[in-house]
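Here the complex is missing a single protein chain, while all its other protein chains stay put.
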Amino acid sequence: MPVLEISNLAKTFGGLKAVNNFSLSLDEGEIVGLIGPNGAGKTTVFNLITGLYKPTAGTIHFCEEDITGLPPFKISQRGIARTFQNIRLFKGNTVLDNVRAVFHPRIKYNFFDALLRTPRYNAEEAKVTREALELLEALNLAHRANEKAANLAYGDQRRLEIARALATHPKLLLLDEPAAGMNPAEVKRMVELVRYIKERFKLTILLIEHQMGMVMNLCERLVVMDFGQIIATGTPLEIRNNPVVLEAYLGKGATVA
Amino acid sequence: MEHFLEQVLNGLQLGLMYALIALGYTMVYGVVQLINFAHGDVFMVGAFLGYFGFAVWGLPLPVAILTAMVACALLGVIIERVAYRPLRYAPKIAALISAIGVSLFLEYFSSLKFVFGPNYRVVPRPFPEVHWNIAGLSVSNIQVIVFVVVLFMLILLQILIYRTKTGMAMRTVAVDHNAARLMGVNVDTTISITFAIGSAFAALGGVLYAIAYPQIHPFMGIMPGLKAFTAAVLGGIGIIPGAVLGALIMGQVETLTSAYISSQMRDAIAFAILILVLLFRPTGLLGRTETEKV
């Protein structure tokens, strides 16, 4: 059973076809890479899946349920989480609260429990805090729990974004250039991290990345986009030798490692 | 019907004066993204200086107007330098609070006995008011003067912004301070110039306002300032034709509401229209809808 089933998705911005005739199916437990030159429409696909943009045409099914056109928060609550290309943390809040905030839809106390701090509130807060700290522990951020997110180093911010995404208990995780701006050693650690969270949280992952080392290492399958359309799909090896892909990248300055 | 058209003319007069104030709001918002709440009070200072010029010091009217404009331009530059520049890269709200402080300062300082004094003053007409009967419509010389002067200033501003280097600098700063700096634009000077022009326009508006509605006092700038600002938002803040369009609409709404519904409801209806427009066009009539890049 496919976790995600996108068919004939299209999005136009005032005549510009940012995404066109885009179809993709992800099976449970897969890691699929979405690659392509800058401006190919990869992030737009993420924005469509997470509901930030309403598609012009096409449908998106998640676990056999039609989620096309749902608002972002409902899509998130069904089990799709993402990170952002330009990190979007709750910068002024603490690391811990960045994670705890997104437990919100699954909190089991109500408004009056909160105002009166009933035992149910206390128990649930303790549980949420514990779980959030466990997540931070898993991503090696627990020691920074009380730090303002804005004060974290760049790499830590990237990992905090992943921790926050995991806290929504997703089945499908969309990573938008998680290794952007990282050096080879950091990229290697990121590869390990993605593998680790995939196993531990039983995730299906769709990954946008320009660091070919990362994509080739991690992904079982690659989807290549150019000008809003899929121009090739296949294993990393097939993609590496695909003349159409090479043509799309030539002269664009992207690294094909 | 004549009555209606006369009301439209009155509305046009009011709207054109709002436009002079609204331009200052919108230009300043364009370059520093600040709601300059003190702008209405610069308008007040302009009205007082104009009044002192022609009624107390006996200057010829054009000289009195020019004096008020130059003095207010200077005042605008000083306000920006002292109260806003230190906060330019602080959270936006800080500069807004500072603007509220400056506004209160101008109002209370002007109310001091040795400045303008706390009382209402009646402004003598610098020239006798004449009414002409044109095709059954009563048109006053004041209306004609307001119309001609404001139109002239609008054309002047248009030339300044689109035909001069200063104007180009202003448009560049409006887009991005850092990029402007990299292109060799002196951002500080350009912002100062913007405040100077906006304040001079407000001063002109103030003098015209004092001539048309001949009563002035230190708190007279609050409501016209607020209305003009609303007009700027209505048209799409930061957009110069938007400010004029919004001001003209505001003038008509106010005048027609006073004439046909109730003068007490005037402000309520004006702001209800603003809210309704924003609900359908969240960035004003001529504003571009900006979608945040994700």
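Order as written gives the chain letters A and B; numbering starts at 1 within each chain.
Following the convention adopted for this analysis, contacts are C-beta pairs under 8 Å (C-beta built on N, C-alpha and C of every residue); 3 or more make two chains touch, one makes a residue touch a chain.
In the analysis below, contacts and distances are computed from a predicted model.
**Q** Name the absent chain as its UniProt record does, using one of the following: "Transport permease protein", "Aspartyl/glutamyl-tRNA(Asn/Gln) amidotransferase subunit B", "Amino acid/amide ABC transporter membrane protein 2, HAAT family" or "Glutamate synthase domain-containing protein 3".
**A** UniProt lists the chain left out of the view as "Amino acid/amide ABC transporter membrane protein 2, HAAT family".
**Q** Could you tell which one of A:S7, A:N21, A:T56 or A:T94 touches the chain left off the display?
**A** Only one of A:S7, A:N21, A:T56 or A:T94 touches the chain omitted from view, namely A:T94.
**Q** Check each of B:V122, B:A135, B:L182 or B:I275 against the chain that is not shown and name the one that touches it.
**A** Touches the omitted chain: B:I275.
**Q** For the chain not shown, which residue from B:A83, B:V187, B:A212 or B:A243 touches it across the whole complex?
**A** Final answer for the missing-chain contact: B:A83.
**Q** Per the definition of touch given earlier, which of A:T44, A:T68, A:T168 or A:T204 contacts the omitted chain?
**A** Final answer for the missing-chain contact: A:T168.
**Q** State which residues belonging to chain A touch the missing partner chain.
**A** Looking at chain A, the ones touching the missing chain are residues 50-52, 71-73, 76-77, 81-82, 84, 88-94, 96-98, 100-105, 107, 109, 111, 114-119, 121-122, 125-126, 128-130, 133, 145-146, 148, 150, 164-165, 168.
**Q** If the hidden chain were put back, which residues of chain B would touch it?
**A** Spelled out for chain B, the touching residues are 35, 83, 86-87, 90-94, 97-98, 100-105, 107-109, 111-113, 118, 226, 229-230, 233, 237, 264-265, 267-268, 271-272, 274-275, 278-279, 282-284, 292, 294.
FYI, only the chains that are shown with their structure count from here on.
**Q** Between chain A and chain B, tell me the centre distance in angstrom, where each centre is the average of that chain's C-alpha atoms.
**A** Once rounded, the distance between the two centres reads 48 Å.
**Q** Quick one: which bits of chain B touch chain A in the complex? Just the residue numbers, please.
**A** Result: residues 294 of chain B touch chain A.
**Q** Tell me, which parts of chain A touch chain B in their complex?
**A** Touch residues, chain A against chain B: 43, 47, 52, 84, 88.
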